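What you see is the complex with one protein chain gone and the rest in place.
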Amino acid sequence: MRFFSDNAAAAHPKVLEAIAEANRLDTAYDGDEWSRRLDGAFSELFGTEVRAFWVTTGTAANCLALAALCPPYRAILCHKDAHIEVDEAGAPGFFTGGAKLILLDGEGAKLTPVAIEEACDRIRNDVHQVQPAAISITNATEYGLVYRADEVAAIGALAKKRGLALHMDGARLANAVASNGVSPADLTWRAGVDALSFGFVKNGGLNAEALILFRTELAEEIAVRRKRAGHLLSKGRYLAAQLLAMLDGDLWLDNARAANAAAQQLAEAAADRLVYRVEANELFLKVTDDEAQRLRSMGFDFYEWGPGEIRFVTSWDQQPAAVEKLAAALARL
Amino acid sequence: MRFFSDNAAAAHPKVLEAIAEANRLDTAYDGDEWSRRLDGAFSELFGTEVRAFWVTTGTAANCLALAALCPPYRAILCHKDAHIEVDEAGAPGFFTGGAKLILLDGEGAKLTPVAIEEACDRIRNDVHQVQPAAISITNATEYGLVYRADEVAAIGALAKKRGLALHMDGARLANAVASNGVSPADLTWRAGVDALSFGFVKNGGLNAEALILFRTELAEEIAVRRKRAGHLLSKGRYLAAQLLAMLDGDLWLDNARAANAAAQQLAEAAADRLVYRVEANELFLKVTDDEAQRLRSMGFDFYEWGPGEIRFVTSWDQQPAAVEKLAAALARL
Amino acid sequence: MRFFSDNAAAAHPKVLEAIAEANRLDTAYDGDEWSRRLDGAFSELFGTEVRAFWVTTGTAANCLALAALCPPYRAILCHKDAHIEVDEAGAPGFFTGGAKLILLDGEGAKLTPVAIEEACDRIRNDVHQVQPAAISITNATEYGLVYRADEVAAIGALAKKRGLALHMDGARLANAVASNGVSPADLTWRAGVDALSFGFVKNGGLNAEALILFRTELAEEIAVRRKRAGHLLSKGRYLAAQLLAMLDGDLWLDNARAANAAAQQLAEAAADRLVYRVEANELFLKVTDDEAQRLRSMGFDFYEWGPGEIRFVTSWDQQPAAVEKLAAALARL
Partner (left out) sequence: MRFFSDNAAAAHPKVLEAIAEANRLDTAYDGDEWSRRLDGAFSELFGTEVRAFWVTTGTAANCLALAALCPPYRAILCHKDAHIEVDEAGAPGFFTGGAKLILLDGEGAKLTPVAIEEACDRIRNDVHQVQPAAISITNATEYGLVYRADEVAAIGALAKKRGLALHMDGARLANAVASNGVSPADLTWRAGVDALSFGFVKNGGLNAEALILFRTELAEEIAVRRKRAGHLLSKGRYLAAQLLAMLDGDLWLDNARAANAAAQQLAEAAADRLVYRVEANELFLKVTDDEAQRLRSMGFDFYEWGPGEIRFVTSWDQQPAAVEKLAAALARL
């Protein structure tokens, strides 16, 4: 029973159907009918005009956005445990041409306006020190916490005051939206987000992610950078079709709700062991080596996060029976 | 009737079947069972030990290879009409960190040892001029010509003599193999090729290309560079499965033969108008504006290559009836 | 008797005096009194407000300017024999982060509006082809020709029409100004130049060049890029003092006139052998191997430019007696 990560789960059947339907000749790259519907579909979802680009990885979405928001000689403020810092093999440095990540602390990988202000104030305003150009936050965070709309808005307001751009890594945005029940608009552009990596692969997609630009004037540059990074697929319709299938009937939200619900069920069973509140689809638990071993021997698969800490991630397709079994096992530990 | 390009054709049904079969949870990235079979499958095809990486575009395959073969401060020799120079938005500059492309002439986008020698000899051996580190050739070329094995071997020998690496852009390698009937081995590593971009998307694939390393010691660097460029998909099994389906029963070769045969049929019908010999699946024809207009009005779709010149590309799934009609129309022009 | 290049000549005594006078403690970097006078001194020379930066090489001046004028994903149009293409070890690719140089033809390394228009028209306006962002011209050119003010203005007007920036590599701008007798203003910003590499080292300086920004809003970015490239010296006053000494009493113009006059004297003596008109301080002559050998045996040092072609460059401090001897020798050949 696999609770290792949501990034390897099966794709939703409707996603495969959409791919099969797209299997006919059309214009190459993003000139096909599916790709041409993306801007409209995401603009509707967000209630404002956006430009939407398919890419195949969150790393590509994140780093294309950062490259457009931060010149090579400036810096991006992010959490020290942010995915862009920890798990993207230095891709931000590659895509931006050497921009710096300035690493901040914050509980559960969340940034606060105070932490951002302090970091900015520590930087001398001269040519010797790298000046910040952007902030990047992850929602839901790498530890499964969720920024509320007002929390994002506070960071957005600070970004505006400081002349910084704001990027959101939304690899699990669906889980965040499902968690706090606000609109995607409130959680993003209305709160000051300029560019969003909107994840679908962890949420039932096959290999399509979306990069959403609320600052639509960046679209031309992003289009070129996407091509230049080898991310302009010639048969883009198979990616666009996936995204449209996920948006259709709010499949993305249903999937995220399912994953979150499974996580809540586990959280209740292991409430006294939680390292962080469970607000999305990840659980970090304190366990002894012996306990971890017992869970493994019962057939549960998970990630050893660090000494005395394990991580469970629930997926859109997590089997209720498996969740129940794991909940029971956790309660009994 | 579309003869515009092979890069937008439908995917082969077996490719979609393979994707559907891969639609179950497995290890993320390239730890899944399909991805783990790639090295073996391609090693068998090439009759030597290779390392095989899935990527989603030819640009990514080309430029990851070039970045591993050429440091930022050196140059890659290629034809002035090479895809890496003309149609990749400067991706080689991005991936290599600013290496230079040195552009050579040659009929039908083919390089010759003489042209390469002359180019090398023009470069002063000092720190002011950028010294070459690699050669990149395209087979079949951007104009549908095919390097024979001995032609590649002559370039390979020169590369070795000069201490240069040799990269092959094989976006249409299948068509080249189908055309001259030699083994993939003879056309690549036995002829001195170090790294190969092996194209499948133009030949019935959905969105998986292969980067093949004959110098297997480059694999570790390529793996990191792939991740760093945002090209390590989390559900890689859907790409690996496509490649395995294409190799299975030599589907790749059947598809290429079909495309080549269609091109030959057209070539015979328009023999007196050919700009280049037709050796793979592309035709470049001299036509007047009026003739081009007539072809369009008959429902044929194609690319206006330049003044008085049009391009037809045939696909693996080109309908015989459409080919026949176009052949007849060309003969009658 | 050395006619090899002007880039190795001695520094003018006034330049050394200025360095000695600057040899006292002052503020580091460019906060000293000499550096703070640069903007004013060059603004006066050009009759408009400019921002002036010292650097130590023409390559640094050229490439810092190009990096500010051209994003990594676009291109710079220049002559195929331009110094930035031929003799800077790929520095434009390094400083810009991989921007492309698009190489044009033109007599004596001069670009024409027609050649630029044609090059622009050949580029498809899509994401696959690298779009131009800037033009770079060299005045005097690498072959010693001089753009007149109206010639620069024609290119400047075209640049404006096409939305391109215009950079001038003025490693030998002094020789160009001395040659055609127009004002530095007419030859640069009034003709549409955005940024100028103003050379002094070849003209009697020790190791200070100037980067002049007519688009003053680029100054902040250039200041950061200069530091980031390791070109912000801590004792910048020794560079600023050199530049001020060169401007003082138009020493820069006197030096250039001396070099040009020597070149004219040689040109008259070898009029029938000239490959290009002699408009500045360089001569390219057609000679046989035997003739070249005879000149060498007479003690003249020069550059073998190519088969049957040699280059002489005259310096600000070329000895009249040596010039006379060489003129006589050339006449007698």
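Note that the chains take the letters A, B and C in the order they are written out, and that residue 1 is the start of every chain.
We take it that a residue touches a chain if its C-beta (ideal position, glycine included) is under 8 Å from a C-beta of that chain, and two chains touch if they have at least 3 such contacts.
For clarity, every value in this text was computed on a predicted model and none was experimentally measured.
Check C:20, C:114, C:271 or C:298 against the missing chain and you find that the one touching it is C:20.
Among B:128, B:161 or B:296, only B:128 touches the chain left out of the display. Of the options A:41, A:111 or A:127, the residue whose C-beta touches the omitted chain is A:127. Taking the complete complex into account, B:223 is the one of B:1, B:223 or B:333 that touches the chain left out.
Where subunit A meets the chain that is not shown, the touching residues are 72-75, 86-90, 93-94, 96-100, 103, 127-130. In the full complex, subunit B touches the omitted chain through residues 71-73, 97-98, 127-128, 131, 221, 223-228, 232. Those residues of subunit C that touch the chain absent from the view are 2, 5, 7-11, 16, 19-20, 23-28, 32, 55-57, 59-61, 63-64, 88-91, 94-95, 201-202, 206-207, 224, 227-235, 238-239.
Keep this in mind: only the chains that are shown with their structure count from here on.
One finds 34 Å separating the Cα centroids of subunit A and subunit B.
Subunit C has its Cα centroid 42 Å from the Cα centroid of subunit B. Taking each chain's centre as the mean of its C-alpha atoms, subunit A lies 50 Å from subunit C. Those residues of subunit B in touch with two or more other chains are numbered 88-90, 94.
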